[in-house]
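Shown next, in structure tokens, is the structure this report addresses.
Note that one protein chain of the assembly has been removed; the remaining protein chains are unaltered in position.
Letters A and B mark the chains as written, and numbering starts fresh at 1 in each.
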Amino acid sequence: MSDARQIAIDVRDAVKRYGDFTALKRISLSIYDNEFFTLLGPSGCGKTTLLRMIAGFEDVTEGAIYLYGKEIEDLPPNRRPVNTVFQNYALFPHMSVLENVMFPLEMMGKKGDAKRRAREVLELVQLTQFANRKPSQLSGGQQQRVALARALAPQPKVLLLDEPLSALDQKLRKAMQIELKHIQRETGITFIFVTHDQEEALTMSDRIAVMSAGELQQLGKPTEIYEHPRNMFVADFIGETNLLEVSVDSFEAGRAVCHLGGGHEMHVDAVDGVGIGSKVHLSVRPERLYLTDVRADPDALPATVLENIFVGTNIMTIVDLKDGPNFTIRAANSDRGNARVFDAGSAVYVNGDKGAARLLVD
Amino acid sequence: MTAKTDVRNYPGFIAITILCLVILYAPLLVVTAYSFNASASITIWEGLSVRWYIDVFTGPESAKFKSAAMNSFSIALMAATTATIIATCAATAMVRGGKFRGRTLSFGLISLPLMVPEIVTAVATLIFFNAIGFTRGYTTILAAHIAFCIPFAYLPISARMQGIEGTYEQAAQDLYATRAQAFRYILLPLMMPGIISGFLLAFIISLDDFIITNFVKGAGIETLPTAIFGSVKQGIKPNIMAISTMLLGVSVVMVTISYFVSKKDNTQ
Partner (left out) sequence: MAGGASPGGSATTDTYAGARNWLLMPAWLVLGILSLAPVAMMLVYSFLTKEFRGGVIWEFSLAAYDQFFFDRGLFGDEPPRIEWTYISIFWRSIWQAGLATLMSLLIGFPTAYFIATRPEKVRPIWVFLITIPYWVNLLIRTVSMKFLLRDNGPLNDFLMSTGLIGEPIHIINTNFAVQLGLFYSYLPFMVLPIYASVERYNFTLSEAAADLYASKWVTLRRILLPTVKPGVIAGCILVFVPSLGSFLAPDLLGGAKNFMIGSLIEEQFKGSAGNWPFGAAIAMVLLTMVLILLLLFARQQARADREAGQ
């Protein structure tokens, strides 16, 4: 991301305390203009708190939040050019869809233009024919669109989305993910999206901030976060992984020789902060491993197949390294490629791509 | 499910329930029935007639009943309206005002009229008006009624407000409404069933009160219950049964409206 881009939201050393409990421990991050930015983490990690601080529903205990360079702490929510799509949508039940969408425009004093603009936004979310319905007469997905339309109607500088898809079923959810992404591109509004679903975050975001226990764990593009998790939490939280405890015996040609136990060794790219004798964790993505029945690669590890688990698109194979750890290997359920399925009990070799394994500092 | 497999059902409970309803309704139904008795004696049934209803409006005591009814209804209307406004404000502070010191105390004060026995409230109010040298009459009745109507209006209103999610006002504020606008356009319309229900209950409670009114009314002014009580002291007369039936009807109708209004869920 080039630094020349304008910063939409700048969070500087923000701390949030509730009495003795610290929900946010000094977070700093910048969100660029026109970006689809995701706050990702398990429940209670502080992501919603941060979102509500940006919206103006929580005050900032320490630090500051800037919106296009302007400090917004003293602005009440109704004076911030930032809108929220609430998790439960919070559609006003006594108003029609159109009235809901017109509401912010009326509150801003744009009465004359309200209806035209409201219809325009309803068209964007393809709900024009439901304008006169009450929210209760709509399906969950339609309510979701109304909430989106209502928040977009006043053309906010930043749109905040608090787990907006969590109430939808799997299929609808996938469709909405793509549509949200489209709408974001079309309108050019900065989206800040909160979710606990890592797959959703990876699918939609330009950049992701992974949070845990009130702290920022890693910030980066989806591929960076997936391929180069900075620590154990991120590696474990994003995608599936084989997390192994290893000790580093020596270095060979810039690669660390990791001892897995039972005499098994793996050569992994060295990382700063890891020296000889360190006990560290190793993350190996299961889709980056494959099995063979002959030792093609001298680094391949001998193992025995424990079981195969069929999960539709994939087949997961669990293997046991003699006197060492277990590995999970994922292969596409496809006739193409060289992936083979071995019966339980077969003797096999575990092979990995070059960058399959990563050392984690903490 | 048969009786044998159902662990919930106890034989005989249905009979007791029916007995319970009979006990609750029999006296009311009997008085209603006898209010249509043509006879001047309350003991003998002489056939159906609306004679005593006509008597209430045109008979020798009609002037007394008319003024008592005027007092009762005007006091009930004013007391219920005032109490409802006060209760709506209080409920907003209690339910939408966050946690604060004195919240439990405030709730205690609001429900004080429910906890203190009515006769004690009656005595205390009488003594209070006496101590500050206030002449008893219409105003003292109204003031006392406003006070004891507040908790009856408060309970349905606050119950309703607790059922309305806080995100509605937050969404409104997020969408550029001030707090006052969020209250006016979002919270108030959503609370309306609770407010109507609270008003109706306060109205009935005021209309029905005898004990407190009897203490604070002073001489020369009557409400319907005090007038009825005065008459009954000399024995139950048929016109009293007619007027009681009408009052009973008003209560039942208003409670029924209140029930259906509060059932109406406008948050869906």
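In this section, contacts are C-beta pairs under 8 Å (C-beta built on N, C-alpha and C of every residue); 3 or more make two chains touch, one makes a residue touch a chain.
The structure displayed is predicted, hence computed values, not measured ones.
Here is the thing to keep in mind: the chain we left out touches B in the whole complex.
Within the full complex, the residue among B:L48, B:M70, B:L109 or B:L188 touching the omitted chain is B:L109. Screening B:A159, B:M192 or B:V261 against the full complex identifies B:A159 as the residue touching the chain left out. The chain not displayed touches chain B at residues 7-10, 12-14, 16-17, 19-21, 23-28, 30-31, 34, 42-43, 85-87, 89-90, 92-100, 103-104, 106-113, 115-121, 123-128, 130-131, 143-144, 146-148, 150, 154, 158-159, 161-162, 164-166, 169-170, 173, 179, 182-183, 201, 204, 207-208, 210-211, 215, 225, 228-229, 232, 236, 240-241, 244, 247-248, 251-252, 254-256, 259, 263.
Basically, only the chains that are shown with their structure count from here on.
With centres taken as mean Cα positions, chain B sits 56 Å from chain A. Residue ranges on chain B touching chain A, taken from their complex, read 165, 167-168, 170-178, 181, 185-186, 189-190, 266-268. Residues 55-57, 76-79, 82-84, 86, 88, 90, 92-94, 103-104, 107-108, 136, 150-151, 154 of chain A are the ones touching chain B in the complex.
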